[in-house]
Structure formats: structure tokens, C-alpha cells
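With one protein chain withheld, the remaining protein chains of the complex are depicted in position.
Chain lettering (A, B and C) follows the sequence in which the chains are written, and residue indices restart at 1 in each chain.
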Amino acid sequence: MNGQEREAAIIAEVTEWISANWNPDLSLQAWREILVDGGWAAPAWPEACHGRGYTEAEASVVSRVFRQHQVVGAASSGPRGLAAETILAHGSDDQKKRYLRKILTGEHAWCQLFSEPGSGSDLAGSSTKAEFIDGRWIINGQKVWNTSAHHADYGILLARSDWDLPKHQGLTYFLIDMHQPGVEVRPLRQMNGHASFNEVFMTDAVVAAEDMIGGIGNGWAVAATTLSVERRGFSRDRSVQSFAGLSGRVYDEYQEEQRIANEPYTWYPQRAGRVDLILSRARETGAINDPHVRQEIVRLLSMRKGADLAAAGAAAMKKAGTNEVIPAGSIAKLAASEIARKAAHVHTMISGPEAMLAGSDSALEGTIAEILISVPAISIAGGTDEIQKNIISERVLDMPREPRFDTGPFRDIARNTADT
Amino acid sequence: MNGQEREAAIIAEVTEWISANWNPDLSLQAWREILVDGGWAAPAWPEACHGRGYTEAEASVVSRVFRQHQVVGAASSGPRGLAAETILAHGSDDQKKRYLRKILTGEHAWCQLFSEPGSGSDLAGSSTKAEFIDGRWIINGQKVWNTSAHHADYGILLARSDWDLPKHQGLTYFLIDMHQPGVEVRPLRQMNGHASFNEVFMTDAVVAAEDMIGGIGNGWAVAATTLSVERRGFSRDRSVQSFAGLSGRVYDEYQEEQRIANEPYTWYPQRAGRVDLILSRARETGAINDPHVRQEIVRLLSMRKGADLAAAGAAAMKKAGTNEVIPAGSIAKLAASEIARKAAHVHTMISGPEAMLAGSDSALEGTIAEILISVPAISIAGGTDEIQKNIISERVLDMPREPRFDTGPFRDIARNTADT
Amino acid sequence: MTQPLNEDQEQFRAVVDRFLTDKSPTTQVRRLMETDRGYDAGVWKQLSQELGLAGTHLPEIHGGFGFGPVELGIVAEQMGRHLYCGPWFSSSVMAGSMLMLGADEQGRESCLPGIASGESIATLVLDDLTAPARVGQHIHADLLSEGATLSGHAGIVTDAHVADLLIVVAGTGTGRGLFSVAPDTAGVEITPLQSIDPTRKLCRVNFEAAAAIPLGELSEAAMEAAWDYMSMALAFELIGSAQVLFDSTIDYMKMRVQFGRTIASFQALKHKSADLLLELELAKATVRQSAHELANGGQEPWLCSMAKAMAADACMSVARSAIQLRGGIGFTWENDTHLWFKRAKSSEVFLGSPYEHRERVMQMMERSVA
Partner (left out) sequence: MTQPLNEDQEQFRAVVDRFLTDKSPTTQVRRLMETDRGYDAGVWKQLSQELGLAGTHLPEIHGGFGFGPVELGIVAEQMGRHLYCGPWFSSSVMAGSMLMLGADEQGRESCLPGIASGESIATLVLDDLTAPARVGQHIHADLLSEGATLSGHAGIVTDAHVADLLIVVAGTGTGRGLFSVAPDTAGVEITPLQSIDPTRKLCRVNFEAAAAIPLGELSEAAMEAAWDYMSMALAFELIGSAQVLFDSTIDYMKMRVQFGRTIASFQALKHKSADLLLELELAKATVRQSAHELANGGQEPWLCSMAKAMAADACMSVARSAIQLRGGIGFTWENDTHLWFKRAKSSEVFLGSPYEHRERVMQMMERSVA
């Protein structure tokens, strides 16, 4: 079978299955049980794990058919994807059996417990304690920037199991039940008023022995899988099918699921600077007639255009099989920071004194104000600009790495004492 | 005697001496011999060294009287001042006797032999070899950026006498006779066409044992004196009295001396960006009517004004005895770099396509063109911007120093192999 | 040439600093910014009556201290440093300066004593906040045989919701005039607005044939002079804010450890810090000199506008970096950095953006040549 024949076969098979099984009046949960049983929830996963062992290309054919027929797919929002891919790569058969299905059906929500107040850019500097006592792991420590932790049933957790080994060697990776007395989730408010993240406090929290993943001391390698999945996500399209205007219980419940999942992200377009609003705003205020503002606008639009083209170029090169030497993610992220900062500046210039206002009293019902106080996040979240510049200079330009001051037993490495 | 009486006494004494001795028809050399004999060539120097032990304030009273009477003073141009101050601070009696008088009379010109192709920002990395053989020092190596070396009779030389000691401990400081077969001076042309500097090649050049200064292995401490004199000079006014239009042999010969001394510096105003020309040029081309250019002009003038005021403020604070925490030199130098770069940008914008031209075919007889190709020097010469930022962050802001990779025997330290 | 503060000035600075350290810690700032009124009446009373700060630069004959721009700058710098929440800038700096420079004798006598003592809180109603030449096009005065009526609106007025007295610049057909209006007059509507900087309260003010007392014609020179005063004081606020943010950021970097070393040891952050120091030092020197220029009527009348532009740019640079160099923690509500960031952002465009002020500098330079 050549590629085209294979594609046609897949389309035929999935179409037939849909027409036999799809029922928008089921509950979302019930539908997804059918979906998983049918093997269509995650066709790229192995057959042993609810999948079909399809290639990414083949799986995308399935997605396309689902979209065409407006059929709701498996649960995918939030950090559950990170958990699933990590379990697939490093988990025991038992773990796969216990967790993967409920991730796909949406029964279990997940969160990521990596960053700590004392280790942000330096994730491997985690000092959350994991001690093996009486056959179970006892966890003590604090995590931060945990999106959706307040909705999560389970967390993927990086903690230190050995303080006498070097930094990267003393970490272990766990799957932790969030519904237990030792785990407290507190919302963390940002300077723009939103609370997209949480802090998670663990006090003698318990993880069963069988919920360690990847082996003792192997936490950094397991985390690397999670982080690479996360990075791939950064360049992916966040938009998901809305199925807006369609009726049926599955659709209703799906939309509620999406609403909750997207809650933390409502201000994300603003933190990127809303370049899309620049020209219309400039026309609105008349600033577009000012030669100086015009220069600044074109500078901004040029950066935006250049960044889009560079990203598209990197993708095309990759597709063409050229050796990709550019970590497109880091460059795109750095460009996004500069664009957002510039956009905030231009929006300020365009708005003039009106930039003092906020909320419903201000331009575009507060959108402009939200830009001005959200933009500082983009150059920090997901790896600061400074970290991106290290990556670019070291991995693209092959310049020497920073000298290390954190070798030797972790116990002896300088670290933050209070929550600085 | 209080301050005012003391000042009046000095004025009276020096005025009387001038009326008894000043004769503009002497040769410059002959006049300065009288000047030195009279003790007025360097009143702030010790009495044992042709001076009077005056304070800086007292010495400046003398200068003022000399200026009032239009009397030519001691030779001061070029690096001879660095040599003199260094010899005064570290020299033996014999060295003071042999060198200081002829520095003041102008009979001997000097040059500075510190930088090397392989050690620019890192002066202490000098790898010019000094070996003590048969009772004399044999010098081999190459120096660079040696202003006026082609006119110099002597040089102040930093060289490595011991390769097994740590970097700063193996250096020795010498006074070297430039008129010998082992010393070759070659002009070094810059990208703007001028040749203000030289390269100096030393091949088995000889320094007598008595021309080492400050002791073996003490070269870095001696060089520190030279460098601090040089830094003080950076913030000083370069303008000297021209005595233009006056007749008399002393005046004629003095002006010729100045002409030669100033030759390397004709483009220095241009490398600073010529902010003084901005407004008139903008009026000339009409660019001053462009709202965007106006913004850029005011940005530039604001930086210039801020830098001038900050420098004046630092001086006033010093005078008022406030603890000066700001190394005003480094901040002024960094500001000068930014101003020059900005000025080059604004001049380009004002000139438009005319900025493609040079020499007599271009604006202001080539001055604008010379700005555009001279400005890159200001952020390098006398310590790069990067070095200034290290100094500011470490000395003003008390941030940690860079980790060192150049401890241990100099022999084992990584250094440039070819003339990279 | 910029003078260091003399002993009296230094002592004055220390008094204001101590007072605000005590009365305006960020806990208090956070409490007040959540309230509608936005200030603490008791602190305002102490500030104005015990320290006399409401009348620092106002004439002694009108109950002020009779100090000049330098001392006004000293106060403003501390206000920015401690993010004081209250009507000081509106009443003393804006309304006070405008009256001092633009009102007729009777107007000064009637309004300034209350402002100088702090018993009367005033604010200045400007119908345009971009440049002095543009003020007076949206509020119009009809002069009657006795008194006048005002109609029109001002989109953004600071502290009008707590003002006892509105000082208004209005177009008169032949020029501009200065007027006072009691906020409870018929035809006056004051609507509180949400602001990006909750430590500075904003309102919209509408007049519909509201009765007003004329305080004299307002010359262009007086309007420009008042703009200079206000711009200079705001510039001092900005460098006060910038300095506290800069210092706290450097301190944070020296304490914060990542990769086994303080982040202050990373050369890229050291160089960034040096860049910020340079920008801040240049702005500070210019702001300080602008007070002397204003005090002595020197050769560089554009220095106040130059100062406002440089201070706003420098403060925004520092504020952005203050967040960035703290990483995620700097973006949280709990961390205090955003309080100054928002004040900086708001002040950037208040009374003329850097762009407007640079254009004003150029116009003044051109006039001085002509």
C-alpha cells in the first residue's frame, strides 16, 4: 500500500467507525469510553496503550476526519498531555494501565509540579524532599507556577531523593495524588489581577512506592522528556475546535471542559502585545498620521513579520529535511518578548493619556490596559529571555557554556535559603 | 598665612620671577632650562625634583599667572606626563635625576609600551619577554597602540620577567631607549585612514639594569600608577593654550611642538560624534522640520546634557567632600560611547544619501564622513565599553567579580597563540 | 552645574523620607489603593499641617513655606520613592502651582491658603494632558457680568472625587482663563474611573453651565510655567520610584541563587545593571538641574521637559527590568514591584509623554535661537 492508499484506507475505516458509534447525546465521559475502546482516542500511541501505533502523519489523518464529522476527541487540555507522554516513555506497565485511559477519557485532570520558589530558571535545583519511609515516599516542599493545580487529580512531581549526590543525580520523578491532606493548593495572583497559577504546598504528602516513575535518581532524565514535550507545545497552535453552535450533551460538556481549561489563558493574547490591534487603534486615535508613530508602528510590524517568516522558514527547512541548526523555539520566544515589549510601547504612544485608564473605562474595554500590565510576563514564563540567550549562544552559535558552580554533592551547593 | 595671603604671595613671587626672566625670543629649549632652574616648571613636584612641593591648588595659581602673562610652560604633551609621574612615584634618585629634567624641558619625548596584540583589555596578560642576561635586560615582543612612538626618545615598558609566577606577579616595568637597533616602530593605520598609533617590535632590545623601575616582579603595581594618571587625564580638559598670534621664537617653536603632539588627535572630536554640529546640520538640510528626526535629536541632546550634568555633579560632590561612590570616569566613558553612536545615527539621518560621500565632496569638508567612520573607536580605546560595565557593576554596584581562569603560573594560562 | 543638597535641604529630605517610611509602607499603599477615596485623612493632615508639605513651594504670604523648586523636587522624589497615596500632587503641585503662577491676586488670596495648609484639597482640571498649548479646547467659559459658567469635560482629572475645590483652565473665546468651581455646584459631574495605577485616583469631570469664579486670564507664559512646575515635580517622583526599584533589584540579585551562584554574578545581568545605572544617573542629573533652572530662570528653559522625558524613560526601563530580573516572582501581585511599575506606566503619559516633551524641548530650542 502506498501513502495515498494507506490514507484512503484510514479515512474509510475511521469514517465507518464514526458513523457506527458517534452519538452527540451521550455524556462526554460515556462517549470517550467508547472512543478509547474503539482505539481512536490516541491512534499514535502503542496498541498496548489504547492506541494503534500510527505515525504522527497517520494520526493527523484521523484527527482530520474527526474534525470533518465534528466529532469530539479525547481529553487533551492542560498538563495531562505532559503526564501521558511521560508515562508512555518511562512508566511501568502497571502505571500505564492505571493512568493512561483516564487521561484520555478526561476523568482525571493533571498538573505539573516542577518549579519551586528557590529554583525557577534552574529546575534541577529542586529542593523538595522525597524520603522513602516505611515503604512509601513522604514528600515535603513547595512548588509554584502550577497551572490548573486546583482542578487536578494527579500531579507529575520532581523531588530530591538524595542530597549527597550531584544536583542532577539526586532527583526522582513521581506521580502524586492531589486529593490528600498533605497537599494544599493556593491560587497565586499576578500583577495583572489574574490568578492563572497556583502554589502547591506539600507537607508529609504521600506517594505510594509504585508511583515513582523511571527509577530512583533518574528524575532529571524523566523530566527532560516532559520538558521536550512542553517545548514542542510552545510552537504548536493552541486553538482547539470549539464546536460552537452545535447541540448535544457531548458538545455542551466539552465546551464546559474547554472553558475551565482555558480560564488561565484569557490574558495570554494580551501578554503577547496584541500587534493585531495596532493599526486600527492608531487610526482610531489619529496617531497614524504622526510621522514618528508611523516609524514605530512599521518597526513593530517588521519584527512581527520577520519573526513569522523566520518561524515558517525553520518549519519549511525541517520539512525539507535540511539539518536544522537553529532552535527555532528559543529564537521565536526571544522574538516574541521583543515584539511584546515594543507593542506595549507603541500602544502607549498611540493611547496617550488614555493609557492611564483601566477596565471598562479604558480603550477596548480594558484590553489595552491589560496589555500594558501583562507584557512583562512573556519574557519570563516558560524560560526567561536570559535563559533563551544562553541556549541560542551555546547551542546555535556553539559558544562555551557558563562555568559551573553547582557540581559536587547537592547538599554543599549554594542555594536560596528563604523563599527569595 | 591664610589661603588668600598665601595665594597673593605666590602670585607676587611668580610675577616678579617672570618679569625678571621671561624672554620670548629665546629658543624653546633655552627658555625651559631657565624655567626648570627657576623651579617653576612643575611647582607641585618635590623640591628635590625641580619642584617646590606645592599643593595642586597652589600649582594651579602658578599656571594661572603664567597664562595671564602668556608665558610658555614646561613640556607636557603626549605620554611624557605618564612617564614623569611614574618615575616620581617609583623611580630611584638616579632615575629621577637622569630623566625628569629632560621631560620638563621637552628635550626627551616618551611613549607608552603597555598593550599587546594578545593582551588588550587584559593588560596584565603581557607576554613581552624580559630576560636578564649578562647584567642587562634583553627584551623581545610586540607592543601596539603606541601613540607618538615614532617621535619618542624613551618608552615606559611593561614586560614579563618571570613566566612561572602568577600573571600579575611576573611583570617588571622598564624605561627603554627607543633609539636602538632592536626597536622598530611602525605606524598603524586605522579604518578612518589616520595613523595615530604605532606598533613597536622589540627584537633583542636592550635595557640597562639601572633602567628597571620599581623592582623585579613589581611591574603591575608600577603600571597601576601610570594607569591611574592616565584615567585622571581622561576627564581633564585637553585644550592647551595656543598663544596664537603672538610673535617670538619661543612661541613659534612651542606651536610646532603642539602641532606634532596634536597630530594623532585631529579626529578625536569626530570619534565623539560632534553633537555640537547636530542642530546646525539639521537646519541646513531641513531635517529639523521632520517630527521623527526632531525626536532623535532631542534624545541625543538629552543624553549629552545628562552626561555633562552627571559629570559636573560628580565633580561637585567630590569637591563638597561627599563620599564618591561612583567611578565617574567609567560612567562618563560609557555615556560618551552611547552618545557618539547615537550622534553617528542622527548625523546619518540628517545627511541622507549625502552620507555616502567623503572628503571634500561631502558635508563640512568631510567632517560628517569622518564622524561616521571614526565613532567605532570611542567604545574601544582606553578600555572597551564591556570593561567599563564590569567596572561599574563590580565597583559601584558591588556585584561579584568574574570567576578567574588565569590564576597559577602564567606559563600555564590559556593565551592567544598567533596575533589574534 | 548640579549642586549637592545643602545641609538644610538634606535635613528636609531626611524628614520627609522618615515620615513617609513610617506612614506609607507598602502595606499601607496596598490598603489605600483598594479603597475608593484612596488616601488616609489622618496622614494627609499630619503631612500638611505638621510637616507643611502641602505648601512647600507656595508663597509665604499665602500660607506656604516659600521654598522653591529644589525643595518641591525633594518632596516629590520621596513621594515617588514611597508611593504616597493621596492628593498631594493634585492639590499642592498642580492646583497650587497653577494658582501661584496664573491666578490674579484675589484668586491667589482666596484659594492658596487653604491648599497650603492642606485644609482644602484642590485639583487642577485640564481638558488635555498632552501639552500646555492644547489645554482649553474642551471646556469653555461663558463670562457673565458677575462670575462665569463652564461647559465641557475633562477626560482625566486626578483626585477630583475627594476635592474641595476644582481649579479649571477653560477657553474663553479670546484666550484662556482660570476658574474655581466647588465640586457640589449644580452642573458639575464627577465620575470616578478605573486606573492602571490604583495609587493615583482618576475621575472624569463634566461641566454643564456650572457656576464658576473667574481667577483671571491665563497667559500662555503662565500656562507654560505651570506645566514646567508640574513636569519637573513629576520627573522627581519618577526618579524617586526608579531609584527604589533599582536598588531593590540589585539587592535581590545579590541574594537570589541559581545554578549555585547569585544571579548578580552573571555577567549579562551585571552589564544590564550598568546600562540601567547609566540611564538612571543621566536622568537624575537632568531632573535635579531642572529644579535649579526653574528656580533661577536660566538659559535652558527646556530642561523641565527634558527631565520629564528622561525620567519617564529611565523609570520605565528600570521598572521593566525590576520585574524581569526577579523572574516569575516579580510578576506576582504579592511582590511589590508592580506597584511602582504601574505608577511609572501611568506617569509616563501623565502631563505629556516623553514624545510630547521631546517635541516641546525642540520647539523651545527653536524659539530660543529665533
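For the reader, a short list of remarks on this structure follows.
Rule of thumb we're sticking to: a contact is a pair of C-beta atoms (placed from the backbone, for glycine too) under 8 Å apart; a residue touches a chain by one contact, two chains touch by 3 or more.
Note that the coordinates shown come from a computational prediction; the quantities given were computed from them, not determined experimentally.
For the chain missing from the display, the contacting residue among B:46, B:215, B:286 or B:359 is B:359, taking the whole complex into account.
Contacts to the hidden chain, counted on subunit B, fall at residues 115, 117-122, 125, 144-145, 167, 188-191, 193, 292, 341, 348-349, 351-362, 366, 369, 372-373, 376-377, 379-381, 384-386, 389, 402, 404-407, 413-416, 420.
Those residues of subunit C that touch the chain absent from the view are 266-268, 270-271.
Contact residues of subunit A toward the unshown chain are 279, 288, 291, 294-295, 297-299, 301-303, 305-307, 309-310, 312-313, 315-317, 320, 322, 326, 331, 334-335, 338, 386, 388-390, 392-394, 396-400, 402-403.
In this text, only the chains that are shown with their structure count from here on.
Centroids built from CA atoms put subunit C at 45 Å from subunit B.
If you average the Cα atoms of subunit A and of subunit B, the two centres end up 57 Å apart. In subunit A, 292, 405 are the positions where the chain touches two or more neighbouring chains simultaneously.
Counting only residues that touch two or more partner chains, subunit C has 261-262, 269, 355.
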